[in-house]
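Mind looking over this structure? Questions follow.
With one protein chain withheld, the remaining protein chains of the complex are depicted in position.
Here the chain labels run A and B in written order, and each chain numbers its own residues starting at 1.
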């Protein structure tokens, strides 16, 4: 066990966990930020995606010991009112089916648009290829990203 | 770990005079080859003739490691890394990007943290996980032994490394990582130390490229 101070959604948090604990389980078990999901534990499905200094990081494969002073943003901290352009576009296109993967999809999409405000369709597909949607809402996800790009 | 690192430093120190000598020769030969019509880059074969057989034998070992998935997967033919013991195209199709670090939401470091988390198939960690950059792709996949040897010693194709720098590359953390990725990944056919010895033997004996 070791004490780690991490920056999550603008706040400083201290947690006492094993050094190899993935950020995912610190968020869920310790901080009860439950929007970040567990899907595979091997960075293959993307439901655990968070922003680490703005990058779309898979929190299930990222040990707490490697975070340092990098800033974590989770789906809960993406916007104060749930009105980030990507979130709004997701509602406008009624994207979710079961909804389990969508927080991860939104975190990846918002990281994409922050780096590339006007992505091509090809760039969207490639950027989102690490996020599985078992309900296969991919066409709506990509439509929503195109809408959000216009609003950003 | 610290011990082996120090002992390597000592070794490097002892060897540095020899290497400096070799470097002069390399420089002379490389100038020569620039003038020749051939694009082929044959190194040191003349002055270390008596050791060329040892170099060749060593390269055979080196080649078996470099073409192993643990090394080759990040030296792919295209712009997408390979993955797994069967060297399939990386499932998520991340792209190399200009600096080899990936692109936008698909940066290598987004999944390959500085340290990985333990597990059978978790992404291996490394602080500098990357592919060769797009202006020098250092492709291993599909290269014959001769092609790979010639590529490795050519500063225009090997990341601007002279032979000394190339030699030291055996100590690169990503190279070493090939043996420490964990999970149930197959290890390269030689141990790391065996590989390092073969690498030095190949270079120190003339970095000979095998005939086709």
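Points to keep in mind about this one:
Quick note on the criterion: contacts are C-beta pairs under 8 Å (C-beta built on N, C-alpha and C of every residue); 3 or more make two chains touch, one makes a residue touch a chain.
As a working rule, contacts and distances are computed from a predicted model.
The chain absent from the displayed complex carries the UniProt protein name "Isoquinoline 1-oxidoreductase", chosen from "4Fe-4S dicluster domain-containing protein", "Isoquinoline 1-oxidoreductase", "1,2-phenylacetyl-CoA epoxidase subunit B" or "ABC transporter permease". Considering the complete assembly, subunit A touches the hidden chain via residues 1, 17-18, 20-22, 25, 28-30, 32-42, 44-45, 47, 74-76, 78, 82, 87, 90-91, 94, 96-103, 106, 121, 124-126, 128-142. Panel shows subunit B; residues 83-84, 91-93, 118, 120-121 of it touch the chain omitted from the view.
By our rule, only the chains that are shown with their structure count from here on.
One simple way to say how far apart two chains are is to compare their mean CA positions; for subunit A and subunit B this gives 35 Å. Put simply, subunit B touches subunit A in their complex at residues 91-95, 103-107, 109-123, 125. Taken in their complex, subunit A has these residues touching subunit B: 20, 22, 41-44, 55-58, 60-63, 65-66, 108, 111-112, 115-116, 119, 123, 126-130.
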